[in-house]
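Every protein chain of the complex appears in place save one, which is left out.
Chain nomenclature is as follows: A and B, assigned in order of appearance, with residue numbering initiated at 1 for each chain independently.
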Amino acid sequence: MAAGTHYLPGLTQTNQPSVQTSDDAAGYYELGDKLVDPHAPTGPIAERWTTRKFENRLVNPANRRKLDIIIVGTGLAGGAAAATLGEAGYNVKSFCYQDSPRRAHSIAAQGGINAAKNYREDGDSTYRLFYDTVKGGDYRSRESNVYRLAEVSANIIDQCVAQGVPFAREYGGLLDNRSFGGVQVSRTFYARGQTGQQLLIGAYQAMERQVAAGTVQQFTRHEMLDLIVVDGKARGIVARDMVTGDIETHLADVVVLASGGYGNVFYLSTNAMGSNVMAAWRAHRKGAYMANPCYTQIHPTCIPISGAHQSKLTLMSESLRNDGRIWVPKKAEDCDKDPRDIPEEDRDYYLERIYPSFGNLVPRDIASRAAKYMCDEGRGVGPAIEEQQPDGTTKMVRRGVYLDFADAIKRLGKDGVEEKYDNLLDMYERITGENPYEVPMRIYPAVHYVMGGLWVDYELRSNIDGLFVTGEANFSDHGANRLGASALMQGLADGYFVLPNTIREYLADGPFDKIDESHPEVKAALDAVNERVAKLMSINGTRSVESIHKELGSIMWEYCGMERTEEGLKLAIEKIKELRKEFWTNVRVLGSPDSLNQDLEKANRVADFIELGELMCIDALNRRESCGGHFRAESQTEDGEALRHDDEFAYVAAWEWGGDSNEGGKPILHKEDLIYTAIELKQRSYK
Amino acid sequence: MAVSGLLFIGFVLGHMYGNLKAFAGEDSFNEYAHHLRELGEPMLPHEGFLWIMRVGLIVAVIVHIACAAILASRAAKARPVKYVAKKNVGSSISSRTMRWGGVTILVFIVWHLLNFTIVKINPSNGDTGGSNPYALVVDTFDLWWMTVIYLLAMVALGLHLHHGTFSSLQTLGLTNSATSRARARAAGWVVAIVVAGGFSLVPLSVLVGIIEK
Partner (left out) sequence: MKVTLKVWRQENAAAQGAMHTYELDGVSSDMSFLEMLDLLNEQLVTNGEEPVAFDSDCREGICGMCSLMINGQAHGPEVTTTCQLHMRSFNDGDTITIEPWRAEPFPVLKDLVVDRSAFDRIIQAGGYISANTGSAPEANSVPAPRDKAMRAFNVATCIGCGACVAACPNGSASLFLGAKITHLGELPQGQPERWSRVVDMVGQHDHEGFGGCTNIGECAAACPKEIPLDVISQLNKDLRTALKNGH
């Protein structure tokens, strides 16, 4: 332990910068310079954010209306930011691909939002939320960012209540809380199973208020197709009006990407159909670093796949794990029996057995992998579905485990269960046609959230000047794994409280020189987009965009899903390269580019997913350790638990675009060391 | 619309009460009709009360029809392209027939006024009616087809009241919970059955001979 290195002067470090000795991805990448957060705060952790807010310069209210801000995305991070910056008096232009800002996928979050309010006096505190989040993220996040997140969490609840978000309340009229996945305190605020919806509607209404006030202009059914960078600064975007097909340029002093996550690279995920990586990927190709792209969260409680026609997967809030018990039959021959006929002694409540202290509430990655193993062992339940094996053969596998409410119904009564989980259980019945009050539900893990995203510093700035990234689109707060009920917290923290305080430091130097559409860089960006659209329309091959997306998804799920191996990832990279060629020579996009054309929209998105998929595999290949949502089979303990290698990998992998891989380009890896001063790194154990 | 509608409900209830006087015999009925003209004297001039009622009702009719016309025109503008297929699942027949039912009732009222108030047409002998309203009633409903016309009108009125009663309470904001809504629905049934049923009693009784001259 060495004190006072250049990382955080005056503070004691609890770990040393790691030195990577393995090099699984050799040949697939170039090693670039180390990366240091230029805006990392110093001082005691609890004072860093307060100090920063004070040190960041202010923007004169009279100047604010001369400053234009583009925000891409209207979820919690984007919508909250648009509202707040509009209230402050800036000129905000807000973009979303949906028909209304209220549709953004934050709306689908069910369970709740964490906040260190300690209303239950059960030992919660800002520090504990911070600690839990860093630990839950398997020590792969920046402690300054996480502490700030925990710090502003309490303000979020205040703000949302003031906006009229109808949180659950107790009989006395005060706010109710519950405990949520992997946490032993009750700090999760909720609005039945629709917390995301209620929070998003709150942000949306605040934003619409600013639209009425004239500070926010909203551009719905507009999709960002490129970032405009002028003299090294992000100055605007190229967007397609999805109704008329017009390719437009929008210019501003600063650009904020709040465009969400890229889970749809797996084709099947709990993301919305339209969720995509294009905004982030276009920025990446313009120089923004993509950080930790391989960190994917697989959510343990989703409704299993019913057949090849499946277009998306539906999540059941993991709050169900508070009262439901997860099991599979002890004997494989029981798997096709009616679960109610399987006696207690023949059931294996495997999470309670393996993790006696956390039981069914172990973190998401552990619960997910355990389910996969049960099914791999042949003890899965539900319909058997044909699966392709790595050797090309196929096999029928049951992918599902039981989540049983029988005990909860005995304990709480049917009414008690209904009041807590009614809408979730209804949704389950609607999708599967089975009544969960009578038959145990079947669940299986599905891709849900990505912790990776564009690299940002403490101020949420990317490495491109004037490009800020918030919410799921950035990589910053969750490390290698996100705790339940923390996505909503991060989105709103970034949107309401962090970005508005950091963006002013950048904008204090503005307004920047006015540019217009005749600027060569702007024209070049516009031409490039037009060319790409024309190219997509002209291939006129034989394969639908959808079929190529499905193929990409199955490659990613098989080789870059819950368990990853060196061999599998290398194979996946080759397959993706092939698929990319196939796409650009054989895709078929019908209709006209000059009108609403959903096929063209999809083609644009899938083209970027393919490139991202390759980078995810390279990142996963390089990181020969298991941490959080990233599990490398080569790095596990004797009893099959994830094994981290802090000595090699306690760093953020920030990837720079190195050119098209089909033309010999290789991504460039920049490592940002993760140095802890407030927390000591420990090997995670939930046993 | 709701307020004028509630006025009509009050009016038809009173009107129906008067009609039922026919069961008390010719004198009683005629005396009631005569008394209506003297009501409020000497504070009001002769027929003063009736004229207040008439003016009030005419204003209410104009308001009611004007509101209906505005609503109908807004509805037509709000959906210029019709559905190829459209099912009704949440609505009653009465709620969907308010417009045609209203027009039917209006046409009926015109005839009804010619029949009993303005011209006093006696359809059985073609004369215009004299000062014996009871005789006019009996002469009219002794004709089976007149009774049928009146009964059909009462069906239209019953349907109109069934939805109208609930709808006016809802429009006035008095049905803010599931229970109050159920109560308003029940009120619609009661008003519809009492009014339409009550009005139908007299013509039916004349036709089958319970009421005769």
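The working rule: a contact is a pair of C-beta atoms (placed from the backbone, for glycine too) under 8 Å apart; a residue touches a chain by one contact, two chains touch by 3 or more.
Everything numeric in this text was worked out from a predicted model, so none of it was measured.
Residue in contact with the omitted chain (choice from A:211, A:439 or A:537): A:211.
Residue in contact with the omitted chain (choice from A:497, A:609, A:651 or A:676): A:497. When the omitted chain is restored, the residue from A:31, A:243 or A:534 that touches it is A:243. In the complete complex, the residue from B:42, B:90 or B:209 that touches the missing chain is B:90. Within the full complex, the residue among A:52, A:103, A:299 or A:379 touching the omitted chain is A:103. Interface with the hidden chain, as seen from chain B, comprises residues 70-71, 74-75, 77-92, 95-96, 98, 163, 166-167, 170-178, 180-181. In the full complex, chain A touches the hidden chain at residues 80, 83-84, 87, 98-105, 107-108, 117, 119, 155, 157-164, 166-175, 191-192, 194, 196-198, 201, 204-206, 208-209, 211-212, 218, 220, 243, 270, 272-274, 306-307, 309-312, 314-315, 427, 430-431, 433, 496-497, 500, 544, 546-547, 588, 590-591, 595-599.
Here is the rule we use: only the chains that are shown with their structure count from here on.
Mean C-alpha position of chain A lies 65 Å from that of chain B.
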